[in-house]
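Would you mind keeping the following structure in view while I ask a few things?
We show some of the complex, not the whole, and keep each chain where it was.
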Amino acid sequence: MALFDLPLPELRTYRSTTPAPEGFDDFWARTLDEARAAAKPVELTEVTTPLRGVTTYDVTFTGFAGQPIKAWLNVPAGATGPLPIAVEFIGYGGGRGLPVDWLLWAAAGYAHLVMDTRGQGGNWRGGDTPDADADGAGPSTPGFLTRGVRSPETHYYRRLFTDAARAVETAAELPGVDATRLVTTGKSQGGALSIAAAGLVPDRVAAVVAGVPFLCDIRRAVTITDSYPFQEIVQFLRANADRAAQTFATLDHFDVVHLARRVTAPALLSTALMDTVCPPSGVFAAYSELTGPKEIEVYEWDGHDGGKAFFDTKALEFAARHLLGEGRGA
Amino acid sequence: MALFDLPLPELRTYRSTTPAPEGFDDFWARTLDEARAAAKPVELTEVTTPLRGVTTYDVTFTGFAGQPIKAWLNVPAGATGPLPIAVEFIGYGGGRGLPVDWLLWAAAGYAHLVMDTRGQGGNWRGGDTPDADADGAGPSTPGFLTRGVRSPETHYYRRLFTDAARAVETAAELPGVDATRLVTTGKSQGGALSIAAAGLVPDRVAAVVAGVPFLCDIRRAVTITDSYPFQEIVQFLRANADRAAQTFATLDHFDVVHLARRVTAPALLSTALMDTVCPPSGVFAAYSELTGPKEIEVYEWDGHDGGKAFFDTKALEFAARHLLGEGRGA
Amino acid sequence: MALFDLPLPELRTYRSTTPAPEGFDDFWARTLDEARAAAKPVELTEVTTPLRGVTTYDVTFTGFAGQPIKAWLNVPAGATGPLPIAVEFIGYGGGRGLPVDWLLWAAAGYAHLVMDTRGQGGNWRGGDTPDADADGAGPSTPGFLTRGVRSPETHYYRRLFTDAARAVETAAELPGVDATRLVTTGKSQGGALSIAAAGLVPDRVAAVVAGVPFLCDIRRAVTITDSYPFQEIVQFLRANADRAAQTFATLDHFDVVHLARRVTAPALLSTALMDTVCPPSGVFAAYSELTGPKEIEVYEWDGHDGGKAFFDTKALEFAARHLLGEGRGA
């Protein structure tokens, strides 16, 4: 893979030129208010797994419009006293899978809530949460980027971002959890949700980890890469040449750049210079808007799997510094 | 492309080994009854186009569960007296597009009703009909084959097949139409719907044209081709290894082979021996079940675009023989 | 597909830097004179089709050097009085196919002459016209761009462009046609011929429609795309590294940019920004040379199928404004 986006020095100063859509804050405030108004109590059921060192709960909480959302909660077996908690979001196409898929944060001593992704889980890891919305089911390119794209009200990511914010609120109220030490985390779509949730409920989040985040600087991304999922937008506009303005007007409401602006917690991002799925200019566009302490890991040679276990290790170290009081001197 | 399915002589005697699921007829009878119970009157609005020789109406009729479905009705300009009517269904991923996309049947002297495909139209020709169903929105592989696959009740094709049957019923009642001369037609997914509709409302259909029909002998198809959309099923089962039996139990309800058995009208099918999208064994499996007079065009060298204008010409000639009283001697 | 050519603002002012070859006008004047001197009367034979609304004629007229060229003539059935006429040229590799392939312009009320493409029709739609020339049969890359490329005299496109000009002259003299209302039309290679014919016989053409035209600004195109057919030139030069100058000297005679300069009729062009087959800078290079009233449709997200039915509709509306006196106010 050759480099394809801006040179690294230009990336470091790059900013998106797309303004937040009018009424952006109101849109989200109203959406969250409605979700909270419809909320029901979280349900936890312990499940049996072959993992002796981890206790797992099957979680159901309420997300967008009070709809039920599944999650796994993995807790170090035998833990006592309030635990810091990591709320994790999943990459595009996958669902929450099985408890054995999620061992990193519990091994590091955290309670770990892994939110299922509504409607996803048909592509590479199974899911259990329907996208139960009748209003947003207009014609779309297969995939999720254009589901309900005719209006921000009906767009898929309105529902999913809201689920993510609600997952944070839910996590903070779980028994045995120290609500002041909550980190959001995820990669790709999960990284986008990690930032988005921190922007939607900033007072709930003490640290943000976002690997190669998706959905950043969308209008530029679709012109510089032919990779999916961004290519879904191009495919949709090819079939619907008359709906380009409307489509982008909707998508602007879900550009992570605009929610990054509201993040105040310390944040660790990563980007990979050969990542055509989530181009680095988008990641830097989001990074430049963060208002709290921030760090970015740049993987010069990686593609979309940028950093892998190197970044996982960095993420745990970052969280330990901010939530566990470790390594402050480093 | 090399040949990949059975040799032609074996194809000609091939039959599917998958039985119809228990309660199959009841399932469809109940589904259609509910749709009819919820039906509302069709709406037609004339639209302006640059086509002087064709009069176009924007049509809204009610399909599954009384939900609104869009269509175009193209009629030869200035036609008087009752016209034969062709009801056309569209291939996978496309929507009804624009009136200029649909000129064949009006040029041949038919009223021509082109049903939009719910939720589709994001891939290669725009659509205008949402798939407005909240119950069937469970996790799925992007695309439509696994949408709502956890139960026949919630599966996408339950809704779409019902729309197709309702399109036929609607067409038969349009003003200026001779309900005794109705032909269903389409290619690929459109061919599947053409057969399915004729199997669901057999008394309404005087002739069936189905080019390279999709959704035939599904259980076999997924083992002999790696082409989409059938590959969606494989992709789904890779993420959901524990749901294979349930998935196929659902899909059996939408295997065109079982509806072909109920078709009594004269039918013209086509298949292409190098078509990996809709493998020829599936087409022959459906063909062998048809109980009325039947013909099949075999394109030995074609892929999924089997026959193209050769088949269009055959289709018009076939319809003319059965609906216009032409060429009976041939 | 990412954007790959100049940004849109730069495209809008882009001009080719390749001058017309010396003797360009004489070359074409001589070529047309010879074709006219060898011309024979057009032959029309009505053919039977299943299209009740269209009357079809199998046409043979004389093109380059008096050689016979096939065409279809589709006329609205029962039309009386002189009709406007559309002369259509076909994309690369296809032939005139079957009458049912060509319904758009007759449905809009035009006589419609579809010129077969000599030697083509082996790739995606059958043809009936040989490229009967012995002098231009030197070694070439399979395809037509380098057939006879050692000299402008023997090059394939000398023959084809002449056929196109002769098709226009033939159309203007058909019975029942209003020669003052003639529009040339086509996409890709057909778009190139639409412009070329209008530049070769400008007094015969009242309007030009050219979708994503091929053969524009050839010297630049071969350096910015690896798509076929332009890639044929690169492939030829790889086998014939010593013939680059000669090859381009020949091709300059068939660069549509130089014929666009001679077009005075109103023209509608289209381009797609992700079209690697006919890159947008070439289309704008041709567009900028047109001397009559002109419009260009830019499809920002499309590839080489730029615009599809959206552009067909635009084309009919454009022709209606200029030939039918409709919508002048728009």
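Assorted remarks:
In order of appearance the chains are A, B and C, and numbering begins at 1 in each one.
In this section, contacts are C-beta pairs under 8 Å (C-beta built on N, C-alpha and C of every residue); 3 or more make two chains touch, one makes a residue touch a chain.
The model shown is predicted, which means the values in this text are computed figures rather than measured ones.
This structure file defines a homomeric complex of 6 copies, of which 3 are shown in place.
Going forward, only the chains that are shown with their structure count from here on.
No other pair of chains has as many C-beta pairs in contact as A-B.
Chain centroids computed from C-alpha atoms place B closest to the centre of all protein C-alpha atoms shown.
Distance from the chain B centre to the chain C centre is 37 Å, each centre being the mean of its Cα atoms.
Averaged C-alpha coordinates put the centre of chain A at 51 Å from the centre of chain C. Centre to centre, using the average C-alpha position, chain A and chain B are separated by 39 Å. Within chain A, contacts with two or more other chains are made by residues 238, 241-242.
Residues 93-95, 119-135, 137-144, 146, 235-236, 238-243 of chain A are the ones touching chain B in the complex. On the side of chain C, the complex with chain A involves touching residues 1-3, 274, 299-303, 305, 307-308, 310. Taken in their complex, chain B has these residues touching chain C: 49-54, 76, 97-98, 100-101, 103-104, 106-109, 125, 308-310, 312-313, 316-317, 320.
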